[in-house]
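Yeah, one chain of the complex is gone here, protein chain that is, but the others are all in their spots.
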Amino acid sequence: MKTIFLTRRERFNAAHRMFRPEWDDAKNLEIFGKCSNPNWHGHNYTLFVTVKGELNPETGYVVNLKTLSKLINEVIIDKLDHKNINLEVDFMKGKIASSESIAISIWEQLEPHIKMMGIELHSIKLEETENNTIEYFG
Amino acid sequence: MKTIFLTRRERFNAAHRMFRPEWDDAKNLEIFGKCSNPNWHGHNYTLFVTVKGELNPETGYVVNLKTLSKLINEVIIDKLDHKNINLEVDFMKGKIASSESIAISIWEQLEPHIKMMGIELHSIKLEETENNTIEYFG
Amino acid sequence: MKTIFLTRRERFNAAHRMFRPEWDDAKNLEIFGKCSNPNWHGHNYTLFVTVKGELNPETGYVVNLKTLSKLINEVIIDKLDHKNINLEVDFMKGKIASSESIAISIWEQLEPHIKMMGIELHSIKLEETENNTIEYFG
Amino acid sequence: MKTIFLTRRERFNAAHRMFRPEWDDAKNLEIFGKCSNPNWHGHNYTLFVTVKGELNPETGYVVNLKTLSKLINEVIIDKLDHKNINLEVDFMKGKIASSESIAISIWEQLEPHIKMMGIELHSIKLEETENNTIEYFG
Amino acid sequence: MKTIFLTRRERFNAAHRMFRPEWDDAKNLEIFGKCSNPNWHGHNYTLFVTVKGELNPETGYVVNLKTLSKLINEVIIDKLDHKNINLEVDFMKGKIASSESIAISIWEQLEPHIKMMGIELHSIKLEETENNTIEYFG
Partner (left out) sequence: MKTIFLTRRERFNAAHRMFRPEWDDAKNLEIFGKCSNPNWHGHNYTLFVTVKGELNPETGYVVNLKTLSKLINEVIIDKLDHKNINLEVDFMKGKIASSESIAISIWEQLEPHIKMMGIELHSIKLEETENNTIEYFG
């Protein structure tokens, strides 16, 4: 049995801010710096979803990447792209909008769907800027 | 005399939305699509400032790139980075926050400073996403 | 009046070979080297379409980039992507399938459509590999 | 003992198509979509070969990267570059020309040679497009 | 408990040469090729520091990336950037200036500081050129 890892890259552009509602602006500024700007800022996020599974010898695929891309877009990208992550994303409600927290939430949203395809979710990697990247393995 | 073109790359992360205040949300949505989201979205903008000038044979420079970078940061980046372009940027007040309009405004802000350095501003290039880039030559 | 240059990036994956039908394989091999392989080879082509026009002060746009992207996809990408450039692309019939020739043909296909949008086509840039790029200005 | 991982990047441009010879064109189209085009399409493939081994304290190397690159070129790149993967590559005969299958075959070709250098093959990563990447760990 | 991996990218430009002082130039040339040039050559090195730790539910962070970046700059980048690695870097004294050896030394310098932040150093990745990358996991 040959185990293959596939990575699909998708992108979304969104606004967010770092803050805790129970802290005042001064405390949020102290902890989060300019990322706590009450008027928001934003990013071009790049998402890398890595799945793993056995090679299907009949198709040469583990999973059809178009199917995987469609799933990621329906379950994740459509909810995040051109949105305010703090205000508008159902699976981020009540959470801090850090990349770390977004990556974990993306894992939790995607994982049951990936499992239903008969493969495994291996990692969620989220690039916030060219210098800062988060990876979560469940 | 040898004319040299220098390009300095800088980056800023900001929130914005596309809309005209005299239009209602429906009209804004019709013209601007999801870019008009009233809750904002955002980007990692990449800015390329190109200047031109004669080579100084004594230093081998046209202008010291550290001086140029410091200027761009003070006049442009510090005002845009981690900001809401519609609400918080003085030189964007009353303008539509399109990349086209931002590029023109960056030109207008930078150009007098560049001239005072004895060189010429050649172009402002603004990359909004890996697929969409604006360039303005004054 | 403010003239703005917009560049839209699109991609296509295609097979091709370099050869002249009136030359035999030996002559084609001598002139074109391994690019003349009768069994084809292929590339991920990256296409940069640059248009120019005046800023519309009402929308902050020169042209809606989604409209431009849709046009490029319908007129160019759909005909080239996952195709054999020598055998299957109507606007390449009877032409050598070099990147130079493809870039010129893309210009000829796109230019009347761009003009009808009230803007001007400025350049067609075609990246064949990370080391080789062609640009055509009409 | 210090274990080091080295990754060497190499590139090849090739034509391929996805299909099973025992299926007709309609079935191939249903399963593989436009990737089954009988006239072929192609890619710029980027190959990342990662090896691991102990640091040689005398040379500061695990293995000379030029030797490793020469090996990858002789055993892999020369057979794939500017070729038709379905028709012309000995180690792909009778296999489906998916990136998954190519990555496994590259592993099988390279692994004995890497072992003879006294180091270990760790992974074969194959980037088919900027959005789709396969990795195989043996 | 959610374990997160964070990667911070930093860059430095430095000169180096590959050689063993107890070997003569001919022997150094034989083993190290043009990398042994007695007059030095240099690189733009890209450094990726990956740390891992538990998500702090209060801040949404594992560690503040600005703090991490400041540490990497003080302990590593300031000592390497615009320096001669063979002659001027205290933690490289008496070692061969290979990327393998630099990566191990960066690990040894950073690891105690990372531990004091209550997180773990996971890997040091050093990209010497676009084709050659070293990774060390301690």
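A, B, C, D and E are the chain letters, set down in written order, and residue numbers restart from 1 in every chain.
Heads up, the rule we're going with is that a contact is a pair of C-beta atoms (placed from the backbone, for glycine too) under 8 Å apart; a residue touches a chain by one contact, two chains touch by 3 or more.
All values reported here derive from a predicted model rather than from experimental measurement.
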Touched by the hidden chain, restricted to displayed chains: B, C, E
Listed residues C:5, C:40, C:61 or C:136, member touching the removed chain: C:136
Per the touch definition above, residue among E:3, E:56 or E:84 touching the missing chain: E:84
Selected from E:23, E:40 or E:137 as touching the chain missing from the view: E:40
Touch list for subunit B against the chain that is not drawn: 2-10, 55, 58-62, 65-66, 69
Hidden partner chain, residues of subunit C it touches: 18, 20, 31-33, 95-98, 100-101, 103-104, 130-137
Residue numbers in subunit E that touch the chain omitted from display: 11, 13-16, 34-35, 37, 39-44, 81-84, 87-88, 129-130
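Please note the rule applied: only the chains that are shown with their structure count from here on.
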Centroid-based (C-alpha) most distant chain relative to subunit E: C
Subunit B and subunit D, separation of their C-alpha mean positions in angstrom: 42
Intercentroid distance (Cα basis), subunit D paired with subunit A, Å: 29
Multi-chain contact residues (two or more partners), subunit C: none
Arrangement of touching chains [line / ring / star / complete / other]: other
Inter-chain touch pairs (all): A-B, A-D, A-E, B-C, C-D, D-E
